[in-house]
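Structure first, then comments.
Complex shown without one protein chain; remaining protein chains in place.
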Amino acid sequence: MPGNRFGNVFNVTTFGESHGVALGAVIDGVPPGFRIDKEKIQKALDRRRPGQSHLSSPRKEGDQIQILSGLNTDSVTLGTPVTLMVLNHDSRPRDYQDILEVFRPSHADYTTYKKFGIKQTSGGGRASARETLARVAAGAFAEQILSQVWPDFSVVAWVDSIHDLDASSKTPEKMTRDKVDKSIIRCPDPRVSRQAELLIAKVKSQGDSLGGSIYCYIQGVPEGLGDPVFDKLEADLAKAMMSIPATKAFAIGSGFAGGRMLGSEHNDCFLAKNKQVTTLTNHSGGVQGGISNGEPIYFRVGFKPPATIFKEQKTVNALGKNVSFKPKSGRHDPCVLPRAVPIVEAMSILVIMEHYLRQKILINQVQELNAKLRQKKARKAKKDIS
Amino acid sequence: MPGNRFGNVFNVTTFGESHGVALGAVIDGVPPGFRIDKEKIQKALDRRRPGQSHLSSPRKEGDQIQILSGLNTDSVTLGTPVTLMVLNHDSRPRDYQDILEVFRPSHADYTTYKKFGIKQTSGGGRASARETLARVAAGAFAEQILSQVWPDFSVVAWVDSIHDLDASSKTPEKMTRDKVDKSIIRCPDPRVSRQAELLIAKVKSQGDSLGGSIYCYIQGVPEGLGDPVFDKLEADLAKAMMSIPATKAFAIGSGFAGGRMLGSEHNDCFLAKNKQVTTLTNHSGGVQGGISNGEPIYFRVGFKPPATIFKEQKTVNALGKNVSFKPKSGRHDPCVLPRAVPIVEAMSILVIMEHYLRQKILINQVQELNAKLRQKKARKAKKDIS
Amino acid sequence: MPGNRFGNVFNVTTFGESHGVALGAVIDGVPPGFRIDKEKIQKALDRRRPGQSHLSSPRKEGDQIQILSGLNTDSVTLGTPVTLMVLNHDSRPRDYQDILEVFRPSHADYTTYKKFGIKQTSGGGRASARETLARVAAGAFAEQILSQVWPDFSVVAWVDSIHDLDASSKTPEKMTRDKVDKSIIRCPDPRVSRQAELLIAKVKSQGDSLGGSIYCYIQGVPEGLGDPVFDKLEADLAKAMMSIPATKAFAIGSGFAGGRMLGSEHNDCFLAKNKQVTTLTNHSGGVQGGISNGEPIYFRVGFKPPATIFKEQKTVNALGKNVSFKPKSGRHDPCVLPRAVPIVEAMSILVIMEHYLRQKILINQVQELNAKLRQKKARKAKKDIS
Partner (left out) sequence: MPGNRFGNVFNVTTFGESHGVALGAVIDGVPPGFRIDKEKIQKALDRRRPGQSHLSSPRKEGDQIQILSGLNTDSVTLGTPVTLMVLNHDSRPRDYQDILEVFRPSHADYTTYKKFGIKQTSGGGRASARETLARVAAGAFAEQILSQVWPDFSVVAWVDSIHDLDASSKTPEKMTRDKVDKSIIRCPDPRVSRQAELLIAKVKSQGDSLGGSIYCYIQGVPEGLGDPVFDKLEADLAKAMMSIPATKAFAIGSGFAGGRMLGSEHNDCFLAKNKQVTTLTNHSGGVQGGISNGEPIYFRVGFKPPATIFKEQKTVNALGKNVSFKPKSGRHDPCVLPRAVPIVEAMSILVIMEHYLRQKILINQVQELNAKLRQKKARKAKKDIS
């Protein structure tokens, strides 16, 4: 209940402050028997790590993943809790000493203080984007399980827009992470990528920041995942996305634009082909009545510009006085979008993983039952004969 | 875990199928000592009820609320589970017999069948919008508690757009439910309301359906509600909204448009005034770092057009054959927006209520502790003297 | 979290006060596809009902079960929440008016008041044994599912001792509920049953009350149920039993007496026979390391004498004054043991059901995975050929 846990069956608890000893995640509910490649987790962390390009925070963190529990000596899951940990190296609590005096505009300083009655000694504490490394690690862990279960499973996200630059993505089903990573903006539209690079550099030099949106496309998820009432698949995806720092909006399938369509335009007609049911269109975004229908799941997530800017701003200090504030130092991204791409992917995977495991309770329920009834009948028949 | 429960501390479980005996909610975690007015719950249900106008479903349901447990004879909460129930009267399972044969496009029939391995014998089962009456009842119950705790608490939602008609709402802080209800569309912009009424009537006559969006504005919530990581207030609001049938998008504060602003434009500068901290702007939508900052909380929810249309459509039947389908009968809304307004309000209230109770664990924690330490010192001092 | 819910996957929330409108349970997590016989639930309630014999409370309650949701018209579970309800008829809140003035010794009046800050207007509120009818109904519901899954599943409990009378039960594996019910004491040892009947009648005439213990024997549970750390099967059974009113002790397998054995005496040696693994002894009580081993599960539960006695007692009133107290009226059992038997059975079944569903997540995990890998290889092979 206390808010640092995600998922009820695949149960991820993240821990660690931005400028503490370590950050990580404990995952309870990992199914046994899956071989895990630590390097794949490292690769995901590397995509989220600061200092990847001249456009992101220069904080130097190797972010080397350690697995403290849950695997046997062959790297196979035991069904016990998995602990993923990264030690902090380049934490500089002193950078934040001036912050202790003021509540930075649109940061979590003020609300966190009001909630907990205690000021974090440094940085953003748990509200810092640094916490998301634990999510990325947990997501990369879960992805390896789902990829073994569903060979066609894939989750690919990319930057869809930066400020007023909108990318076009005509064939999302062909997108791969490699293609996305060819752009340091993680935007696969070459024109927009180039323009965005220039724009970010310019805005950075002005001490300002930029927002935008990320598009996520999920393939290879079977029918039946999600619940019909509160835990609809899209509801859990929305929560997952809106729990990422700096997000302000979520839209699945047709999104807000769907409200401008007629029912006869919006309905996704079913089509049976080769004993498989598909839909002619996919305005639903792969989810109907809260449950996956086997079509690709896609959605967009809106990010506001980061709150940390290097401009003079009016604010209030801890004594309740109006003051002017301009951060002296600190290592921040003028635009978080490129580094947020693996976070969006990771959170998507955690939602899918949770509902995959939940659905295992139902799958074959009736079949299993029928099998038992057949056995019973067979036993009876045998008795009657003897 | 199984998906029919909302909230961990204010724990609402809804039950009942669209065409079963009864629907309702059991609420575990109701705090004791609050007087409840049953009529206020009834009033909320009446706003959601079918048959309110010539534009909504003609299904005749009195939707009379019964309270089976949780109150003493003076209608005061006991701290025990509260059970709210409505009996179904005008259920017509037979209307749906043809549906048993086909999977209706963009309905939950197909996915529900794939999930549970069993066809609902009638109507939409749990995926039906009829389930939401239990949410409205639970929300109206919770609202009475919060209104006693925070005298200035108010939640008002209204129709923000229908199809291509966009309402303007310049002074949301002055909106009331009475003002909203003056329009049968529940759109307080008189021009848009009139046009929408004509548009819905026209589209209804064509057997088609319409979508749109709802705006929700919440006042009187103190600072400190919400958690900094997964259970951010906006994340829980997003989940709550996306769990309402037919929703496709959620945007808080600046929403997707916030991505087109610079950080220096978007940041909400703090201002101290009369010993109270406010913000000059409210692009955050009342939530920063996942926690309420005392400013109004506002968001938009996008709804797709209802899937039930009275036009010929291609689909697949239970045998996996391609067929044509046109519903013969059934009682449905060509546009759910007006009746969805109280549902949006109710789900918002449930989220706020949950986080209000969670925050009670933290509030005064340090104060209480300090008080104990003072007592300890006092005792010691006393001992030393004697 | 708020304490009226049992189980995380098979999620039972009970509601209703002893002297309110209705009592019941909502079960979320019921698997779909199981046919339910309402009469079997009624039969279980009849075994718990007051007024069964001259030795139990004369309160007249038909305790007729109603099923409000979760079944289709063929009485098959839909996978939606199941609501079980019983209306109160013979509630006499006035009988308890004198109680409002005093805190009855060893009752829940005082602690409930201290917890909730409000006095229940009548009877024991939620602490009353009447709440347990909802548990019996939920247990009888779950039992029908487990009996369809495991044809040899059986749970039988009986009175093991009353006051200083100890029953002997040599062949627990042959005990049935019919045999148990032949004694109005629900004690299958005829000598003890007769003596206990006389003892209870005598103690009743003196206005006093009696305690004792119940033995529960469970057969037909496969290996693998339960978790290795906190949610050990015996831990959840212990919690389930100690949540029944008036229980003071729980012992599984060898119990406290096991502490007086040597390891070499206590260890249950494994034996392979007909490709099945059994144990030579069963001091473990069917559970090892928190997980069922396929052997019968058995345990004992200790009950204190009921707190309601018709003798003068010293106590404190609501004003904090010392007073004398003797209840004027009220309908109570001098010994709850016979009616507690179906409650012990029901709570056992709820624990087994919960862990059965949890185990469905793990079962065949590796098999399923291997099957997928084989498919993958097959597909690859096919590709390589073409």
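First chain written, first letter: the chains are A, B and C, and each begins at residue 1.
One rule holds for everything that comes next: a contact is a pair of C-beta atoms (placed from the backbone, for glycine too) under 8 Å apart; a residue touches a chain by one contact, two chains touch by 3 or more.
Just so you know, these numbers come straight off a predicted model, no measurement behind them.
Taking the complete complex into account, C:Ser243 is the one of C:Gln52, C:Ser169, C:Gln195 or C:Ser243 that touches the chain left out.
The chain not shown here is touched by just one of C:Ser56, C:Thr77, C:Ser193 or C:Asn293, and that residue is C:Asn293.
Only one of the listed residues, C:Pro2, C:Pro50, C:Gly79 or C:Gly139, touches the absent chain: C:Pro2. Mapped onto subunit B, the interface with the missing chain covers residues 1, 8-9, 29, 31-34, 79-80, 148-151, 228, 357, 360-362, 365-366, 368-369, 372-373, 375-376, 379. Interface residues of subunit C facing the missing partner chain: 1-6, 8-9, 14, 103, 105-108, 110-112, 114-118, 124-127, 131, 161, 163-164, 203, 208-213, 223-232, 234-243, 245, 247-256, 258-264, 266-272, 275, 277, 279-280, 283-285, 287-294, 300, 302-309, 311, 313-316, 320-322, 358-359, 362, 365-367.
Interface residues of subunit A facing the missing partner chain: 1-5, 8-9, 11, 13-17, 20-24, 26, 28-29, 32-33, 66-70, 72-74, 76, 78-83, 85, 93, 115-118, 120-121, 125-126.
Convention: only the chains that are shown with their structure count from here on.
Across the assembly, the mean Cα position most removed from that of subunit C is the one of A.
Distance between chain centres (mean CA atoms), subunit A to subunit B: 25 Å. Here the CA centre of subunit A is 42 Å from the CA centre of subunit C. Chain geometry summary: the mean Cα position of subunit B and that of subunit C are 37 Å apart.
Across the assembly, subunit C contributes residues 1, 8-9, 29, 32-33, 79-80 that each touch 2 or more other chains.
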